[in-house]
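Here the complex is missing one protein chain, while the rest keep their positions.
Let's turn to chain A:
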């Protein structure tokens, strides 16, 4: 599957999902439990992505490197109510700084 096809297929599905919400009558809203599941879905996926993005090694498996310190700095920034872009920059800067000092 070419990367362009993957990109465009994902874009099409994202648009169709949005469009479906505009066309489905609101009376058709699923039950309370299903709504709870869909509300929690981003939490589950984003949490997993944090873990993967922090620990995944390029050759498979997990590894500990400068990313974990970058993540910790990002969390501290969030606790201090820093805006999104600042959090991202701090995460990158801390990891880049450690690597510049020779810790991978």
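Operating definition for what follows: a contact is a pair of C-beta atoms (placed from the backbone, for glycine too) under 8 Å apart; a residue touches a chain by one contact, two chains touch by 3 or more; residues count from 1.
The rule is short, and it goes like this: contacts and distances are computed from a predicted model.
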_From "AzlC family ABC transporter permease", "Aldehyde dehydrogenase", "Thioredoxin reductase" or "D-alanyl carrier protein", the hidden chain's UniProt protein name_ = "AzlC family ABC transporter permease"
_Touching residues (missing chain, whole complex) on chain A_ = 1, 3-15, 17-24, 26, 29, 33-56, 58, 60-62, 66-67, 69-71, 73-75, 78, 83-85, 87-97, 99
